[in-house]
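All protein chains of the complex are present and in place, except for one that has been dropped.
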Amino acid sequence: MTRIALLGCGRIGKMHAATIVRAEGAELAAVYDPVTAAAEETGRRHGCTVAASAEEAIALADAVLIATSTPTHADLIEASARAGKAMFCEKPIDLSLARVVACRKALAGFTRPVQIGFNRRFDPGHRAARDAARAGEIGDLQQVIITSRDPGLAPRGYLKVSGGIFRDMTIHDFDLARFMLGEEPVEVFATGSALVDPTLAELNDVDSTMIVMRTASGRLCHINNSRAAAYGYDQRVELFGSKGMLISGNRRAHQVERFNASATGAGEPYLDFFIERYVEAFELGLQSFLRCVAESRTPDVTFDDGEKALVLAEAAIRSRAEGRFVNVAEITG
Amino acid sequence: MTRIALLGCGRIGKMHAATIVRAEGAELAAVYDPVTAAAEETGRRHGCTVAASAEEAIALADAVLIATSTPTHADLIEASARAGKAMFCEKPIDLSLARVVACRKALAGFTRPVQIGFNRRFDPGHRAARDAARAGEIGDLQQVIITSRDPGLAPRGYLKVSGGIFRDMTIHDFDLARFMLGEEPVEVFATGSALVDPTLAELNDVDSTMIVMRTASGRLCHINNSRAAAYGYDQRVELFGSKGMLISGNRRAHQVERFNASATGAGEPYLDFFIERYVEAFELGLQSFLRCVAESRTPDVTFDDGEKALVLAEAAIRSRAEGRFVNVAEITG
Amino acid sequence: MTRIALLGCGRIGKMHAATIVRAEGAELAAVYDPVTAAAEETGRRHGCTVAASAEEAIALADAVLIATSTPTHADLIEASARAGKAMFCEKPIDLSLARVVACRKALAGFTRPVQIGFNRRFDPGHRAARDAARAGEIGDLQQVIITSRDPGLAPRGYLKVSGGIFRDMTIHDFDLARFMLGEEPVEVFATGSALVDPTLAELNDVDSTMIVMRTASGRLCHINNSRAAAYGYDQRVELFGSKGMLISGNRRAHQVERFNASATGAGEPYLDFFIERYVEAFELGLQSFLRCVAESRTPDVTFDDGEKALVLAEAAIRSRAEGRFVNVAEITG
Partner (left out) sequence: MTRIALLGCGRIGKMHAATIVRAEGAELAAVYDPVTAAAEETGRRHGCTVAASAEEAIALADAVLIATSTPTHADLIEASARAGKAMFCEKPIDLSLARVVACRKALAGFTRPVQIGFNRRFDPGHRAARDAARAGEIGDLQQVIITSRDPGLAPRGYLKVSGGIFRDMTIHDFDLARFMLGEEPVEVFATGSALVDPTLAELNDVDSTMIVMRTASGRLCHINNSRAAAYGYDQRVELFGSKGMLISGNRRAHQVERFNASATGAGEPYLDFFIERYVEAFELGLQSFLRCVAESRTPDVTFDDGEKALVLAEAAIRSRAEGRFVNVAEITG
């Protein structure tokens, strides 16, 4: 039984609490949130200790799940490491690559599992597609296309501190691209527009992006994003190879199709939003982490993966600013 | 080059004329229709002789395509046979089984190709499904399910002389069932309701039917019909066997799918109506007939097939009247 | 909090135990199984009392979940009623209609909720289709088609005591048909064959069935069954009406599609088996029951529904034996 301290009891923290409680071999040992009411609500709901500080919560557990606001992640990773605890940290590690690099250095010599919350790697569909590609089912992998569109624009307050679309939203797709490509992208091109909300230009941000990446062996990868898809959360991955193609598609709440004078085969809008769409991914990701803790194994998504996704985001930012294909080696913390 | 006389220049006759003109190895030699204007329009359009009588048209050709009104079919078959011409006759041969039997007897000794217009056997989808089943792809065939729904109710005037839904509409499905089952149905159950137009009860007719048939080896077949499907012409065949299933589905004018706040993956309504849906089937059926004429071979759909489909329709009528599983052997002309 | 006694700790009992433990507002108070080891395993797993008898378990709870073997259902319903407990009983109530009628009489005056385990009514897809039809989305409902095929033949030992396919398997479809039709079937036709395993004829049973039913207003319903579908558990419902059609389709473990030189758009085989396919239905069915218990309401699936489904099964058995359209009013307990 792994006792887990949950740091952060906001929307995603609450989801993690419920996932921990349902998981075999896990126990929610303590919760902490700077907003005391949030911590107390979660503590009451699941009957666990409400800690007065992150340190207190960490001390009560075998492993720490960090789901606080992004600026606190790196500090809490370091605090958990000092306490010798395994940890699962929500993405991104930090919006600053320099801070991530510093954190990585601080973890030097730390050997317990550190998993970053790139949940999509654990989605049964995405995982099955990647496994089939790895197993050679589509021959040599040549192209990866990731479509990733949120159902609606996040609030302005969130967007202001989000670090911009590449660090906040596309970061998931950069990680998924690396997972799917099986090679590191070495060049990145990115552009974008503020089409959903033109006033995003005031934040030097965009809500619609198109990215192209290339690996050393020549594999090509396209990512497109939008902050607002009218038909629900759109999460597709296409893997194209010399012998075929695999598409991991969207999910609906049920499989009813409608037929009438104006349409045939019309399904439900797609599941909205990530907590619903990726419910199994969150559960499988936690279970994978628990096994790594139990068996002292390296997680499927490491601190290094968190850093590398951020490097791609930085390359995209630079590419958009300079209008050129940026070599990833140019980006350093 | 096979010279063809087209008898009947109504809706389906016009379609056949266009198909003949497009076909390699065929020539529209003459047309005849008791409605002179119809014959003249078709003759003018395709630049062929407009005959003053069916006999005259028959005399000008190597083969006869009979697309006149149903009550004239048997007489024209016999006339064509007397003239020694191959023939392609639209379904049904006649609404009276006794007349069909008499016609069959009249054809005794006639050896030129006689093909009945059960076009669906030539539909590329239905044919591919049947061929795959025959080739063993789904193991032992166990169940056949045919869904056949017209896009809208035919005019009252047509329905009055149609012979009722089983002889007029289901007859296609009875033939398709035989084609798919690869065995003769030996028992037939049928029921129905007048749900589209309750006043059809005045004609002792129904517009919605459900049928179950069983072959000697125990294969099961279900047919359902409706005279009015809001979403277009619905033509599906499902073949279920010990190793899998094949479904031959509907066709749309194009492959656009729509996604919005109320639906995802919504396609066009299905092609409406049979001339559009089965355009390839009509062409392939004619080509098959032309090859049989050229090579003096027995067609894929024979006079005997026309008679057997009518026997099943008669069994269905009796079953509906008597509320029981009717043995096909009970039905005699 | 509703304390539940679980009677029966076999495959479906274990599933119910896990569902109860996950449900809000429910507590697994006690378990009982005549096979002590099964009860002890379930009790240990969920940390609840292992009762020495059904009576002892019933006494410890507010509500009883009956998941024992079929022949014990009616007795346990009566025992639970005598103890004044709400109850949820797996289908079928009993294989003997006479016993069901006697049980119904024994329940006269009992007012606490009694829910029968026809889980499919709670499937999100089937429910959404039915609700849309009830809301008039497809106009007047005219035809219902239910395809229900198990992934593989049950063991001979089970089949011998199953009561035959109509009472054991089709019973779910009879209930679903009533749920979808919104009217009582008044006539039933059924036939079948032993195609999966011809030796089932020795048990006077079949593994492949086709059924047609008709309601008083003329609505038509077709059900087809097979005991073995190579491609997984096949559970489809088609509702056809004057303005359109609704199809509630099958479910896959994920949404990956494969494209290669021999196929395009190929998905996973369907979820196998009912515990996986209907996982949400089992949860939603239990939650609905818990709300009925909490609010002293009549469940969505009553004892009466259990009896009526069995009456349709009896009508199907008689129809198959006598080869005729059986009036449901002929069937009496």
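A, B and C are the chain letters, set down in written order, and residue numbers restart from 1 in every chain.
Simple rule for what comes next: contacts are C-beta pairs under 8 Å (C-beta built on N, C-alpha and C of every residue); 3 or more make two chains touch, one makes a residue touch a chain.
Just so we're clear, the structure is a prediction, and the values are computed from it rather than from any experiment.
Considering the full assembly, B:E257 is the residue among B:E55, B:E257 or B:E283 that touches the omitted chain. Among A:G25, A:P71, A:G84 or A:G139, the one in contact with the hidden chain is A:G139. When you scan A:D94, A:E187, A:D205 or A:D300 for touch with the missing chain, the hit is A:E187. When the missing chain is restored to the complex, the residue among B:C48, B:V100, B:A129 or B:A228 that touches it is B:A129.
When the full complex is taken into account, the listed residue touching the unshown chain is B:S248, out of B:S248, B:S288 or B:S319. Seen across the whole complex, the unshown chain contacts chain A at 138-140, 142-143, 145, 147, 149, 187, 189, 191-196, 208-212, 214, 218-222, 224, 226, 228-231, 234, 240, 242-245, 323-325. Residues of chain C in contact with the chain left out of this view: 230-232, 250, 252, 257-270. Think of the hidden chain as still there; on chain B it touches residues 22, 123-125, 128-129, 132, 137-138, 243-251, 253-261, 268.
The criterion applied here is as follows: only the chains that are shown with their structure count from here on.
Put simply, the chain nearest the middle, going by average C-alpha positions, is C. Chains B-C form the pair joined by the most contacting C-beta pairs.
For this pair, chain A with chain C, the centres built from the Cα atoms lie 40 Å apart.
Centre to centre, using the average C-alpha position, chain A and chain B are separated by 57 Å.
Residue positions 138, 243-245 of chain C are each in touch with at least two other chains.
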